[in-house]
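Written out below as structure tokens is the structure these notes cover.
A single protein chain has been removed from this complex, and every other one stays in its place.
Showing chain A:
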Amino acid sequence: MINVILATHGSLADALLASSRMVYGELPHVFPVMLTENKGINSFGDEFAAVLKQASKGADGVVVLCDLQSGTPWNVACHHAFNPDTQPPVTVLAGVNFPMLLLSDEIKDLQDVEQATAQLLANTQETLVQATLAETAQSDDF
């Protein structure tokens, strides 16, 4: 199974999880970790390592969803992801949004973290859309 770490600047991770509870209920495979102004970067690194340890338990891989490429959560996550000793394997995505978090529920039963990450990214890209109107005429062809 694949677990997910939600790593963000400020309270975005907790807020996304609170919003997801409205739509999907609990997402027990998701572990939030947040960089806060008062705790700083070093403390975030320690917290991230502790959360990663927790998320790694019994998992075939861990996907880290970061809010922003090259931010501190991203840098810390990449440090773990590209360390050859990291077990289970860790992948990192940037640009987490609400659909991506919800869609992570659909890849949690996979085993290959690379495949799971590629699928999650592809599925999320389809959710970035402009609203258009659908046809209103309805056929009787059931």
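Here is the rule we go by: a residue touches a chain if its C-beta (ideal position, glycine included) is under 8 Å from a C-beta of that chain, and two chains touch if they have at least 3 such contacts; residues count from 1.
Here is the rule we go by: contacts and distances are computed from a predicted model.
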Chain not displayed: protein name in its UniProt record ("Quinol:cytochrome C oxidoreductase", "4Fe-4S ferredoxin", "RNA polymerase sigma factor" or "PTS sugar transporter subunit IIB"): "PTS sugar transporter subunit IIB"
Contact residue for the chain not shown (choose from A:N38, A:Q87 or A:T132): A:T132
Chain not shown, touching residues in chain A: 21-26, 99, 102-103, 105-106, 126-127, 131-136, 138, 140, 142
